[in-house]
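One chain of protein is taken out of this complex; the other chains stay put.
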Amino acid sequence: MSEHSTYQPGTGVEKWLDERLPVVRFAKEHLMDFPTPKNLNYFWTFGAILAIMLVVQIVTGIILAMHYTPNIAMAFNSVEHIRRDVNGGRIIQATHAVGASMFFAALYIHMGRNLYFGSYKAPREILYIIGVLIFILVMATAFMGYVLPWGQMSFWAATVITNIFAAIPVVGNPILELLRGGFAVDNPTLNRFFSLHYLLPFVVAALVALHIWALHVPGNNNPTGVDVKSSRDTVPFHPYYTMKDLFAIVVFAIPFAWFVFFIPDILGHPDNYVMANSQVTPAHIVPEWYFLPFYAILRAIDFNILFIDSRLGGVIFFAGSIVILLFVPWLDRSPVRSGTFRPLFKWFYWLFIINFLALAYLGAAPAEGIYVVLAKITTFYYFFYFLVVLPFLPMFEKPRPLPTSISESVLGKALP
Amino acid sequence: MFNIKTLISAAALTAALVAVPAVAQEADTHATPHIERQDWSFAGIFGTYDQNQLQRGFQVFREVCANCHSANLLAFRNLAEPGGPHFSEEQVKALAAEYEVADAAAEGGVRPAVPADRWPSPFANDQEAREANGGSVPPDFSVLAKARGVSDPFPTWIFNYFTAYAEGGPDYIHALLNGYREPPEGFELPEGKYYNEYFPGHAIGMSPPLSDDQITYEPGENGETVPQTVEQYSQDVSAFMMWLAEPGLVARKQTGFVVLLYLFAFAGLLWFTKKRIWKSVEH
Partner (left out) sequence: MATGAVGAVGAAAVAWPLINQLNPDASTLALASIEFNLTGIEEGQAVTIMWRGLPVFVRHRTPAEIEEARAVPLADLKDPETDEQRTQEGHEQWLIMIANCTHLGCVPVGQSGDFDGWFCPCHGSHYDTAGRIRKGPAPKNLVLPPYNFVSDTLVQIG
């Protein structure tokens, strides 16, 4: 996609700048003229939505940090101080808290789009892996942010999640104490989580820059999965996709605003309005909704596997469920990128999506009765999809014929 | 560009993403009877606080609850703020002067409160509160209405996302205040505890706090009277507690309307702009 630059510095100042630091040239090539497949659907707008969400979270987060106090005696009340006394504080705080949920909603759709249209396949493996790393960092950031208000759910989330590391043989306990800075979750834990919660979004922002760089080397995938053949297949990013993305962002902002202004607490849990108490665990501790599928996998392993006890087993599957994403480009053996042309794959894919939602449901359900069995089945399918369906399905599947080019597929669709 | 399947999947995903979190609230409280929803003036997107009700609720709080419960985040000045009980500045100043607060700089260590002060706690510390109340600390009222909730069954919790119903806290408090019963046969009630249908575990440390005609409501300006019953008191104090937990609710919803209106208008304009730009492209 290395195209010759069309940028012609107009004025003397522009020319002077262009010879020293060609930022204007760079912006024009990458943000305006960049050739983008003309058949991208609305699932492709979630990349831009996510970029905006990161900015929203960083801006609101910096403001909140100006009023927040990371100390176990004061943290809870300082968040209430933001809600009650700081000008517009309730809305900034709600934007940040709801923003985390909206961020994950967009993130999961973005990832779902990637899995369906095979965007992870060559030559976009690095692009994809950076994306998975961003996902992992965003999860860590969200978790640490959730601890900061120092409510009951904050405290017990911190306790349970840091305890996961204690399952590692031999070094588990030293790591646990290292993470917490004490024998239990306490003031040192809160302080370091605050520090890291402030830092990590900037690391994420740097990775996003690499993500976009890696995107601009091969260019966008598209719903047909067919490579761009000629300039007839593409349109310049601006104004075509800037306007389309902007439209999608504003539409996305509507449910966002609905939550922030009318039901800011519905995505949270009442127990987090009770200040942390290390002596009493709430009757039902449930993570935020965006962690539920992985939490269900963690809990699903309640039996020993050979010499591995149930707890370590749960942690291995939990970690594995995320690490496995890094290998998807090599697990999938299908020569066809887009799921649109894979008749059997579609079924397995939608089953995977339903299965993922079921995992989320089970993560919130009490660990008893039928839920325990269902959690095992859904955990099994989660791994089955990656380890069996992706590598072996192509052997049995006959893909539908691919269009020779994007333009052909677009014109073909126009016919009755 | 949009086929049926993508539409369905998008809808399913959205519904699921919106729906799942509330599952968390679904499981709780097996043995507790269903908690009835009350007709709150502040429920839903158009809801606002009823100033008279908040003033009555404050009276209940002050005369009854505040004897044992603290409200550490309540400042006297809050009582004069618009959107809340909205007492006059003079009323609040006079009210504050009736209370004493600790001040190391004052003579004797205490001085009369001013509107900027916080509501004084009935007990000096948790230990004192615990000893005075049979071993359990009466919870602070500041955000209590948001720290309690009702677990709605499927599919009610999904509807809550669309009706913006977030009043489970006051519903629970109202139910609790009306939930004192004789313990059923076979229920072992520990000494010093009371049986309450809606309290988790049913053995609550708080004795029934309200009784009919306990508090005298002043008649309104045009002589209208409000019933002096436990039902009415509990409604009023629950509403007051919701205001206490979420004092900016009215202003927040008002801003919300402006923001949503703007977003819809802007989205509409962008849709047409986008359509015009893409008109000449086959896609």
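Per-chain numbering from 1; labels A and B assigned in written order.
Heads up, the rule we're going with is that contacts are C-beta pairs under 8 Å (C-beta built on N, C-alpha and C of every residue); 3 or more make two chains touch, one makes a residue touch a chain.
The structure presented is a predicted model; accordingly, all values stated were derived computationally and were not measured.
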Write out, one label after another, the shown chains that touch the chain missing from the document. A
Which one, A:8, A:231 or A:278, makes contact with the chain that was left out? A:278
Given A:38, A:197, A:299 or A:376, the residue that touches the chain left out of view is A:299
Decide which residue listed in A:55, A:178 or A:373 touches the omitted chain of the complex. A:178
Can you work out which residue in A:159, A:272 or A:340 touches the chain that's missing from view? A:159
Contact with the hidden chain only, please: which chain A residues? 156, 159-160, 162-164, 177-184, 186, 188, 192, 278-285, 299, 302, 309-311, 314, 366-368
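Heads up, the rule we're going with is that only the chains that are shown with their structure count from here on.
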Per the touch rule, the chain A residues reaching chain B in their complex are 38-39, 41-43, 77, 80, 83-84, 90-91, 94, 101, 105, 108-109, 112, 235, 239-240, 243-244, 246-247, 250-251, 253-255, 257-258, 260-267, 269-271, 273-274, 283-284, 286, 288-289, 292, 350, 353, 357, 360-361, 364-366, 407, 410-411, 414
Inside the complex, what are the residues of chain B that reach chain A? 1-2, 6, 9-10, 12-13, 16-18, 20-28, 45, 72-73, 78, 139, 142-144, 146-149, 160-161, 164, 166, 168-169, 200, 245, 247-248, 252-253, 255-257, 259-260, 263-264, 266-267, 270-271, 273-274, 277-278, 281-283
